[in-house]
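Would you mind keeping the following structure in view while I ask a few things?
All protein chains but one are shown at their positions in the complex.
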Amino acid sequence: MHMADALISPAVGGGMWVASAGLIGYCARKVRACLDDRRVPLMGVLGAFVFAAQMINFSIPGTGSSGHLGGGLLLAILLGPSAAFLTIASVLTVQALFFADGGLLALGCNIFNLGFFPCFVAYPLVYRPLVGRDPNPGRIAVAATVAAVIGLQMGAFCVVMETLLSGVSELPFGKFLLLMQPIHLAIGVVEGLVTAAVVGFVWKARPEVLDLDRAMAPDAGGLRPVLIGLLVAAVVVGGGLSWFASTHPDGLEWAMFRTAGAGELEAPADGAHGALAQVQETTALMPDYGFKAAAAEEGDAEQQPVWPAVDTGTSVAGLVGGGLTLAAAFLIGWLLKRRRQAKA
Amino acid sequence: MSHHTVEARDLYHTYPDGTAALRGITFCITHGESVAIVGENGAGKSTLLMHLNGYLAPTGGAVRVGGLPLNRDTLPAVRRAVGMVFQDPDDQLFMPTVFEDVAFGPLNLGLPPGEVEGRVARALETVGMEGLGNRPPYKLSGGEKRAAAIATVLAMEPDILVMDEPSASLDPRSRRRLIELLRSFSHTKIIATHDLDMALDLCERTLVLHEGLVAADGPTRDILRDESILGPCSLEKPLRLQGCPICAPPRATA
Partner (left out) sequence: MIESRFADIGWMDALSGRDTPLRRIDPRAKLLATLGFILAVLSFPKYEVAGLLPFFLYPVVLMSIGDVPVAFVLRRLAVVAPFAVFVGMFNPLLDRQVVAGVGPWVMTGGWLSFASILLRFALTVGATLVVVAGTGIHDVCRGLGALGVPAAFTAQVLFLYRYLFVLVDDGMRMARARALRSFGGRGMGMRVYGHMLGSLLLRTMGRAERIHLAMRCRGFDGQVRTLTRLRFGFADALFLLGWSTAFVLLRCFDLPRRVGGWILGAGT
């Protein structure tokens, strides 16, 4: 399940961006260090294969619904963790850019949720040990199913955590968890069976293909410290900023620019923003339109779902003004278009 | 100009799964020659072509290109000299735009940007695709794809052109254009094909492969007329050399 931009806060999105960007950098170095340049076209084409595989589906017996391949675990089995992670990240990037699945800010979350767990947890720590040194179809099936389920459960749990930390959705932790985990248990079993079927077929037809990963540079050494560091960084950045955002009145935007600064994304705005925040503090004191009240309430609302009484005047003013600015936005767009058409 | 020659001496190739694809092939193609390689499916044509630029290493025998024996040290030089056009242009056009695809080879040669651009422009002009450089490959027609694939090879300025089924899946007009284009090249040409009419148009010499062996080697006109060679190799006389079914209907039905 793809995380969507609309449901996350900048702090969480930024934190996960940092984590995913770090992993991409790490994997890119790892892949380049490996001298086998066969992997360059193979990764590209297998990324496209994930899309192509979604053109074919199968009916799930007894449910009337149909399923298709997600692909994370399969890529890890075929390419090894680092190359597979880059490939999954590229698939998700194309999905975010062209299908608007997720979104740009949520991309960090999605790459982490759907890429990290199959590549760096499910494949090396579950699939490989279960399949062992000499695989057979039964072992492949069991290993793939267990690995897929574990990978997806972890991914789903991350979705819940990210949503929760963002505080945009109202769903309480327990309920959301009870909703997500069983759904992903089912998805995981299906994904595992599909992966097993495909890997089993390839294993019978061309077993040497499956050794590709082993032939390539081993990934294990030196990886763990990097990952643990990344995880801690992500948790600290995301969690810490969320906490700050929720305790500090109107602190979300402060957190937002901090996070952006950490990601080196929009550093120039930082100074300017600080000044503007000051300006806002003072303007917020103006009593006329109940600005101060609104700002404080918004801050509180982050902390507890209780909504204090709102100055109705402010709300009406907001709605009227909002409608007007919206109209103005579309008017500007329309005028621009007309001018362009007149020129053409 | 001896470096435009291609020689194979007693070439053997057996795939890891035990399939013997080439079972002792010998030929010598000299400068400027245009040679068609024909034969049934699985006769070993593609395997042979793969040896000409060193992608596959022979399990027995040797290949010499331009007088150089093909080995690890000469591989870069040989790959520069032998330009290979693949059967499926989609395999050959892997970069995001035609321009970048044609520039891929020259950039890998380490040429300066100005020189690269010059080569790309010349190659695209030669194949009649100037102005289409910014197109992504998947937005080209079949004929354009083929032309672009040839341009990617021309930009390397090879001495020898090796082509696998260049006329496959082209409509008749694109096929005619391709033949005219290839005819205008002065390179040594080696063309593996089932299109015997094209072979007749382009190649003065034909090599017939059959089950990994050279079944015949000689002037195209003679070989493609000789039913005793064509029949066992699952080939047929080119349409042009067959009688016209309307003017002279086969006697059996008349």
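Letters are used for the chains, namely A and B, taken in the order the chains are written, and counting of residues starts over at 1 for each.
The rule we apply is simple: contacts are C-beta pairs under 8 Å (C-beta built on N, C-alpha and C of every residue); 3 or more make two chains touch, one makes a residue touch a chain.
Note that the structure is a prediction, hence the values are computed from the model and not measured.
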Among listed residues B:Asp10, B:Asp73 or B:Asp90, the absent chain is touched only by B:Asp90
Out of B:Pro137, B:Pro166, B:Gly212 or B:Pro238, which residue would touch the omitted chain in the full complex? B:Pro137
Residue-wise, where is chain B in contact with the chain that is not depicted? 50, 53, 55, 76, 79-80, 82-84, 86, 88, 90-92, 94-97, 100, 103-105, 107-109, 113, 116-117, 136-139, 152-153, 156
Contacts from chain A to the absent chain lie at residues 1-2, 4-10, 13-14, 24-25, 27-29, 31-32, 35, 37-38, 40-49, 51-59, 61, 66, 69, 86-87, 89-91, 93-94, 96-101, 103-105, 163, 167-172, 193-194, 196-198, 200-202, 205-206, 209, 250, 252-253, 255-256, 260, 265-266, 268-269, 272-273, 276-277, 279-280, 283, 288-289, 291, 294, 298-299, 301-302, 305-307, 310, 312-326, 328-330, 332-334, 336-337, 340
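To be clear about the criterion, only the chains that are shown with their structure count from here on.
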Distance between the centres, which are taken as Cα means, of chain B and chain A, whole angstrom: 47
